[in-house]
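Of the protein chains in this complex, one is absent; all others appear in place.
In order of appearance the chains are A, B, C and D, and numbering begins at 1 in each one.
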Amino acid sequence: MKIKTDKIKKISKSSFTIYGMVIMAYVIMQILVSTGSLSSLMEGLLVPLCIYVILAVSLNLTVGILGELSLGHAGFMCVGAFTGAFFSVATVDLITIPLLRFGIAIILGALAAAVFGIILGIPVLRLRGDYLAIVTLAFGEIIKNFVNVIYIGTDKNGFHFSMKDAVALKLEEGGKVIINGAQGITGTPNDSTFTIGIILIIIILFVILNLVNSRAGRAIMAIRDNRIAAESIGINITKYKLMAFTISASMAGVAGVLYAHNLSTLTALPKNFGYNMSIMILVFVVLGGIGNVGGSIIAAVLLTLLPELLRGLNDYRMLIYAIVLIVMMIFNSSPKAIELREKYSLKRLFTKKTKGEDA
Amino acid sequence: GNTASETTDAAATTETTDAAADTATEATGATFKIGGIGPATGGAAVYGLAVKNGAQLAVDEINAAGGINGTQIEFNFQDDEHDAEKAVNAYNTLKDWNMQILMGTVTSTPCIAVAEETNKDQIFQLTPSGSAVPCVQYDNAFRVCFSDPNQGIASAQYIGENKIASKVAVIYDSSDVYSSGIYEKFAAEAANQGIEIVASEAFTADSKTDFTVQLQKAKDAGAELVFLPIYYTEASLILSQANTMGFAPKFFGCDGLDGILSVENFDTKLAEGVMLLTPFAADAQDDLTKNFVAAFQKAYGEVPNQFAADAYDAIYIIKAAIESGKVTADMSAQDICAALKTAMTTISVDGLTGAGMTWTADGEVNKAPKAVKIENGAYVAMQ
Amino acid sequence: MALLDVKNLGISFGGLRAVDSFHIEVEKGQLYGLIGPNGAGKTTVFNMLTGVYQPGDGKITLDGNDITGKRTIDINRAGIARTFQNIRLFKELTVMDNVKVGLHEHYKYSTIAGILRLPSYYKKEKEMNEKALELLKVFDLDKEKDFLASNLPYGKQRKLEIARALATNPKLLLLDEPAAGMNPNETKELMDTIRFVRDEFDMTILLIEHDMKLVAGICEKLTVLNFGQVLAEGNTAEVLKNPQVITAYLGE
Amino acid sequence: MSFISYLINGISLGSLYALIALGYTMVYGIAKMLNFAHGDIIMVGGFSIFIVSTTLGLPPLLGILAAVVICTALGMTIEKIAYKPLRKAASPLAVLITAIGVSYLLQNVALLIFGANTKLFTSVVTVPPVTMGEGQITISGETIATIVVSIIIMICLMLFIKKSKAGQAMLAVSEDKGAAELMGINVNATISLTFAIGSALAAIAGALLCSAYPTLTPYTGAMPGIKAFVAAVFGGIGSIPGAFIGGILLGVIENLSKAYISSQMADAIVFGVLILVLLVKPTGILGKKINEKV
Partner (left out) sequence: MAMLEIKDLEVHYGVIKAIKGISFEVNQGEVIALIGANGAGKTTILHTVTGLINGTAGKITFNDTDITKMPAHKIVSLGMAHVPEGRRVFSQLTVLQNLKMGAYTRKDKKEIEDTLQMVYKRFPRLEERKNQVAGTLSGGEQQMLAMGRALMSHPKIILMDEPSMGLSPIFVEEIFSIIRDISASGTTVLLVEQNAKKALSIANRAYVLETGKIALEGNADLLMNNESVKKAYLGE
């Protein structure tokens, strides 16, 4: 499936708006929290919102800027989550400054995901379109499957590793199992906070927006628009594809670390790290507008909130959610609907007769 | 709906009390607000919906009989899609609803995540079916079901002590916390019981339709018994595939297998001779079970499984604890929690899933696992 | 010695011998035309020169370096840039950015510098903008520099492709039917531009074209390809008078 | 001996993947969209048969017929309501997202109607099993039926595309809808027909899937749907025999790796092999190499 993009140029023009939007959201939320006017649900959702925003923005780098369809983003998130959580649990007694520990965990998670991005990227970026999509999907499933059979424990002799079961670790008295196969990691310190989430979002936005408006970013977008032409003017396709893919993967890793430190238990289930999650992230990107970073942020927030806001509907919740998703998508992307919207908004702004170049 | 909503942890205690007190004076009488969490959609919905229905049945019964000490119960069940993060969201939703007591969550991973929150907020939590060890690691959390290690060890002991088989194969779900948790302890205890595990074969959530390979390996390894620490949906497939292959070992399972007879359209002949350790059998002939099954069928049109029974019991356990702990509906959730914690260790409840159930302070239940065998399409107690 | 020296070049697609023992020598600064009937193999020659296709046999030398069978990007770095018969612009990039991608190899700063906006970023970007604007002016595209390339009218898209190719600072510029789809006035303008580029940038240009006005108007030498083989070569005026060329290609 | 039975079991699993993949590849190759709801249409087919033959007690053949009718109508309706408005959208991914929405929708409607409880499906296959090698190896009737049916469907589809006018129209539509329209091809009708055929195949796949693995829940179709998608890509996108071969191979690899390498890691191994194959043959086993003329 070839990915077309609309109005990429929006990115640079609106980067200021995007930062503004994020910071404003942060300030408003902080005020609401400190005045106690935020419901527990909303307060609990602040960190997850940051996580999904990071995922959406980072996937937009692969899908929107690089123009490749990836269905394995959750796999990178999984790598980041387990790396970060493993580190934190292993060092929870060693490093007592939570912020320091968490900082290292984030860096390690990002690095691990980046390494996987490179390992997967080098051979795989030669593939195109749907074939690339299927390979990334396969990768995500492999990671999920793999994590479910890993057992790592520690005792005074150091780390023990097994792929059979926890018993096979042969831990001495007093040792502890850190990754326990399908039972995953429990007891990850609850280090993720809204503030850290927002800071990470801003860093990631900074990297992506600046990247897009630099030499490397232009090369990446050139490859997306026309690979053969890019090659003909000396752009190293592999290098830049890999760069975009790896950066995107490492950011998913960061989201994973944030995810792991938001809940006390971490298991790799189809629900959280399977292809369904990858697709969900893709939904954010597409609904927000491919290549439109601000749009992915809004879509991620809306679609994360939606099922929670629909809780009042009880049994009909997911049904309504599905319908809303379909309707939103049609409303947002169908040429007919877009036309209608344009007309409608034109009538509203009856002073302006034509809109000119922007369309 | 309730308009008052508390916020930060510090402020929560007093505000909740106020809010509860307000409604108490204004309305004809306060209610106990019990929340429930579990998967109501998604692949695990079958367990969550069973719990939801079982609990609702108990709540309705109690309310119809005049409530707990005259106070009615409000029950609010939230979907978690079998996901830790959604479970925390569900929990927060319930908190916004001013939940006082949590009956949940249904599945283990979400349960562990929510236990962290209930402990932080000091809200009493009773899980009907969260069987993983860390589900009740804090002192405010208790459970109705057995723990995974408990079941794994008990199964191995039962097989060993009754000399049911010496060569055992295990088929388990390596991507599932419950299943791999039981398997792990079973394997460890099997060694002590002189049971030889001749094949331990896994499957995952992503490939759980075809079990012929696992069965073939068990067969080739000469297993006399296949241990199935899994849920009944997959087990019913395993039984029918084993039958097709002409492989007829003994099958032994845990509480997850319960419900297999009530699978709509299931050929019960396939399950003939299957043994399971379960606290509940829908065909049991005691009045409690008979009434429950009848009422459940009337209300929801299906035979209840063990999850429904656990949830039904959970509500009655909460009732017993409230009565014993002299808890009233106008108390704050935190006060209720403190009272119930102590009350739990003193009560003894006769439920569907066990007679004379008692609890230790670490949250675990004491009840005898019943070993049952399926004979002529019905559960028959074994000894 | 010739800037581009091609000997005995050939390629087959399945059973089809698309190009056979093709040869050409283009001197530095020349404006050279490659013409021939449809399907004669002209674009295929370009594709072999630029590494899009691997030549079956033969040898390609650019400025003394053997570039036969090298990768496209290496050939570009060795000094050949091209335009395409079917326009291949970076449609979602602005006109300016299209040219700046062409400048990629010549104004380098690290990706890190780009992300962190180090001084080198600002310095090089400024230089790039200046250079790109200079190029756009040559093609009269400076007013449209912020348009998305896909929003340009056809004729300007062709020009932009040339500007982008020039940005890579090549020794040899290959143009594949630059005037296709242009009306006579636009073609005239294009001829002026091509001449200007040759003179101003001291460029060597090899072009494919079916518009005889353009070919006769600006090419100094011609090679005529027919069924993959060289039918005639030499000075434009002579070649165009060649009876074989007239029957095979020009018609009368 | 056990190797042969692993192999046979792999083939029987694979033949189901193949059968589903045929429907998948049909829609995928022609309408150029990943119909993530395909697996859920299979589920609808399963439930249709369950109601007709188990609940109402009518003969299974009638159940299959009902399923085909219901699924075909459903497929065409979905296409009309959810996919068609997005056919000309700026990004082809837009319709992928509505497909996901449709998938959720079907699952949740089924959940509301039928509940989450597992239903045991009575096989609609009456073919007797075949026993070989002194009773060591049994090939179930379902397996035989599935293989035969998928081969028949594969051949019919290939002939249909190659020989029939509508099939040719599909080829044209898959490449360039505008140009196809200019040939006088009714693009909407063609795509609608594609979905009709794809959904009818899903109904048949539902019948055989549920017969072979007789549990039925609202989520029954989801995982086989994805596996079939993988099989379709494995075999080469849009290639009908490719879908068949991809499906069979996927099943065989899955079962052999469960048997000889690790049952825990079987998923990872299957996907690993897929990645390796695509690295060697970037367009799948039978996929055409698409050469772009420069």
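Simple rule for what comes next: a contact is a pair of C-beta atoms (placed from the backbone, for glycine too) under 8 Å apart; a residue touches a chain by one contact, two chains touch by 3 or more.
Bear in mind that the values here come from a model prediction, so they are computed numbers and not experimental data.
Enquirer: Need the list of shown chains touched by the one chain that isn't shown.
Expert: Missing chain, whole complex, touching shown chains: A, C, D.
Enquirer: Would you mind spotting which of D:Val27, D:Ile139, D:Leu157 or D:Ala172 touches the chain that isn't drawn?
Expert: Checking each option in D:Val27, D:Ile139, D:Leu157 or D:Ala172, the one touching the absent chain turns out to be D:Ala172.
Enquirer: Check each of D:Met183, D:Ile261 or D:Leu276 against the chain that is not shown and name the one that touches it.
Expert: Only one listed residue reaches the unshown chain, and that is D:Met183.
Enquirer: Footprint of the hidden chain on subunit D, which residues?
Expert: On the subunit D side, contact with the omitted chain comes from 165, 168-169, 171-172, 175-176, 178-188, 288, 290-293.
Enquirer: By the contact definition given up top, give the residues of subunit A that touch the hidden chain.
Expert: 338-339, 342, 346, 354-355, 359
Enquirer: In the whole complex, what residues of subunit C lie against the chain that is missing from view?
Expert: 13, 16, 35-40, 43, 85-86, 153-155, 177, 180-188, 210, 212-213, 248-251
Keep this in mind: only the chains that are shown with their structure count from here on.
Enquirer: Can you identify the chain nearest the overall CA centroid, using each chain's own CA centroid?
Expert: Per-chain C-alpha centroids ranked by distance to the global centroid put A first.
Enquirer: Determine the centre-to-centre distance between subunit B and subunit C, using the mean Cα coordinates as centres, and give it in whole Å.
Expert: The answer is 73 Å.
Enquirer: Roughly how far is subunit B from subunit D, going centre to centre by Cα mean, in whole Å?
Expert: Result: the chain centres lie 36 Å from each other.
Enquirer: On subunit D, where are the residues touching two or more other chains?
Expert: Touching at least two other chains: 107-108, 111, 262, 264, 267, 294.
Enquirer: Where does subunit A touch two or more other chains at once, residue-wise?
Expert: In subunit A, residues 5, 141, 145, 148-149, 228, 315, 318 touch at least two other chains, as defined above.
Enquirer: Report the complete set of touching chain pairs.
Expert: Final set of chain pairs in contact is A-B, A-C, A-D, B-D, C-D.
Enquirer: Given the complex with subunit B, which residues does subunit A contribute to the contact?
Expert: Going by the criterion above, the answer is residues 33, 36-41, 43-45, 48, 141, 144-145, 148-149, 165-167, 181-184, 186-187, 190, 259, 262-272, 274, 307-308, 311, 315, 317-318.
Enquirer: Of all residues in subunit D, which touch subunit A in the complex?
Expert: 32-34, 36, 82, 85-86, 88-94, 96-98, 100-102, 104-105, 107-109, 111-112, 226, 229-230, 233-234, 237, 262, 264-265, 267-268, 271-272, 274-275, 278-279, 282-284, 292, 294
Enquirer: Subunit B touches which residues of subunit D in the complex?
Expert: Listed in rising order, the residues are 2, 5-6, 9, 13, 50, 54, 107-108, 111, 115-122, 129, 135, 138, 140, 213-215, 217-219, 222-224, 254-255, 258-259, 262-264, 266-267.
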